[in-house]
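As you look at this complex, bear in mind that one protein chain is not there, while each of the others sits in place.
Take a look at subunit A:
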């Protein structure tokens, strides 16, 4: 009963939040911020556990898998643009992903966060399913990583446009690569607000960043551990 109610409530709140965001596209009205805040508030007030909520809501999380597969469609439609810009996309995603792994770990270690948190932070910049997998394989806590991934997405969609303005990045390709590499799906959502080319480049960058992080993290970590 609670399960079904949680599912329907989340969808309705999301619709409402999306409607508000369309009228007033401010960061603090992003559905990814407003809906979780309302749901968390609701759970506290009604003394409902997260497990009871997630029994229904996890069906939404499961939809991330077909949604990831759906990225094949823009990939197919814009394949010519991608081929034309393959060099800058591959090289920049590679540099960005390596920077993400190294900087997350170095900063977290410098602030003396405990090892579990550090390991959970390392894959935070890539899409949830991959980030959770990497987190588990290096000794982090996948569920905590999921939260860090969301925080990265949310903060990234705020910082992204600021960086774009600050560094005067006017090129559609560069904008897309920047948002997709650093802020996965949420960044890609933002990138589609810039235009469909930027959005598509961002989706591709997000996928490449996920693959690079998946394969490079086990190689980079031992080298990093020499310094920390």
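Quick note on the criterion: a residue touches a chain if its C-beta (ideal position, glycine included) is under 8 Å from a C-beta of that chain, and two chains touch if they have at least 3 such contacts; residues count from 1.
Here is the rule we go by: contacts and distances are computed from a predicted model.
Chemist: Could you tell me which of "Holin", "YhaN AAA domain-containing protein", "Aspartyl/glutamyl-tRNA(Asn/Gln) amidotransferase subunit B" or "Spore germination protein (Amino acid permease)" is the UniProt name of the chain missing from the displayed complex?
Modeler: The missing chain's protein name, per its UniProt entry, is "Holin".
Chemist: Of A:2, A:29, A:75 or A:197, which one is in contact with the hidden chain?
Modeler: Here the residue in touch with the unshown chain is A:75.
Chemist: Please pick, from A:8, A:91 or A:225, the residue that touches the omitted chain in the full complex.
Modeler: In the full complex, the listed residue that touches the missing chain is A:91.
Chemist: Go through subunit A and note every residue touching the omitted chain.
Modeler: Contacting residues on subunit A, toward the hidden partner: 10-11, 14, 30-32, 35-36, 39-40, 43-44, 50, 53-54, 57-58, 60-61, 63-77, 79, 85, 87-89, 91-93, 95-96, 99-100, 103-104, 107-108, 111, 113-114, 117, 121, 124-125, 128-130, 133, 143-144, 146-153, 155-156, 159-160, 163-164, 167, 169, 171, 173-175, 177-179, 181-183, 185-186, 188-189, 205, 207, 210-211, 214.
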